[in-house]
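Have a look at the structure that comes next, please.
Note that this complex is displayed minus one protein chain, with the remaining chains in position.
The block that comes next holds chain A.
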Amino acid sequence: MADIVIDRVVKEFGTFRALQEVSLTVNDGEFVALLGPSGCGKTTLLRIIAGLETQTSGHVVIGGQDVSTLAPRKRGLAMVFQNYAVFPHMTVFENVAFGLRMQKAQQAEVKRKVERAAALLHIESYLDRYPAKLSGGQRQRVAVARALAVEPAVLLMDEPLSNLDALLRLEMRTELKAVLREAGTTTIYVTHDQTEAMGLADRIAVMYGGKIDQIGSPLEIYATPATRFVGGFIGSPPMNFIKVQCSHGTARIGDAALPCPTTGMDMELGLRGEDASLAPNGSGIPFDIRVVEPMGSHLLLTGSIDGQPARIVAPPIAKVSPGERVGLTVDPARVTWIDSTTGRAVVRA
């Protein structure tokens, strides 16, 4: 069993609070992606779990054991560093073998496991080279192979595929997911690429400003964002937020009316671009189109609703043109209502 419990972890650098009371539970064998913008504290949280950084307060429990004060090497985990940290004075083989050597594994076993990890990451042909002679993406794969070679119970990865080209990244992503699932590795995977997080993770934790805003399955995060930030961060195009006045359980936008959950407060209507459809007769929520971008699979329409900027996804064959006003119909069950003052979603009754 190697579940991870992060209990109200706070990290301060001097007066700066990099993490504010972060709590997160990762089940045994689960794959959790930490997703968030640059500087939100992802690396800091990972380093605290690894023991490379000491939390200001709070606990880290791995496999039922409180490891908060334990040295990194006693926590039984492997890590891929954001800047790789591949040893420059060792060949690729020795880099990948490092963890096994520290475990005093037999030479034959070392060779077998190194070759297996190298094959998985497509670095077999560089095994006797030194890292300085490799490209950034190749070095990054050495770092991943080094972590996989020890077959850890817990694996922490800090943007492990960020430097690969799109095609290779997609392939590595799939293989990584298969291997880690098969081995039952508990994984925390840091990324700021949402498609990567969506594709890989059992659950996604969205971080913002040193907090976890929401944790849930990719679908939950996408369909029911807990905060304005999560809605805007996940999905492409990002969720639209339209300020509306909510009175008597109804919000009026143009001629259209939508049922809203509360009364007498400043609300924002969170609307996904793909959850709106063009009304045949121009009725519904008025949308002024400014730019039409054909994306192949769909049309991306940029314009405004009630004077507020919005992006809408339309079918590729839709007959629309810039400057036109169209009507949108929206399924009330698929919109998110945000309290303007707190930025948090209003729970539907």
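Keep this in mind: a residue touches a chain if its C-beta (ideal position, glycine included) is under 8 Å from a C-beta of that chain, and two chains touch if they have at least 3 such contacts; residues count from 1.
Here is the rule we use: contacts and distances are computed from a predicted model.
One chain of the complex is hidden; its UniProt record names it "Carbohydrate ABC transporter permease", one of "Carbohydrate ABC transporter permease", "Phenylacetate-CoA oxygenase subunit PaaI", "Fumarate reductase" or "NADH-quinone oxidoreductase subunit I".
For the chain left out of this panel, the touching residue among A:Ala71, A:Leu167 or A:Ile317 is A:Ala71.
The missing chain, though absent from the display, is touched by one residue of A:His89, A:His248 or A:Lys319; that residue is A:His89. Taking the complete complex into account, residues 50, 52, 71-73, 77-79, 81, 83, 85, 87-89, 98-99, 102-103, 129-130, 132-133, 146, 150 of chain A touch the chain not shown.
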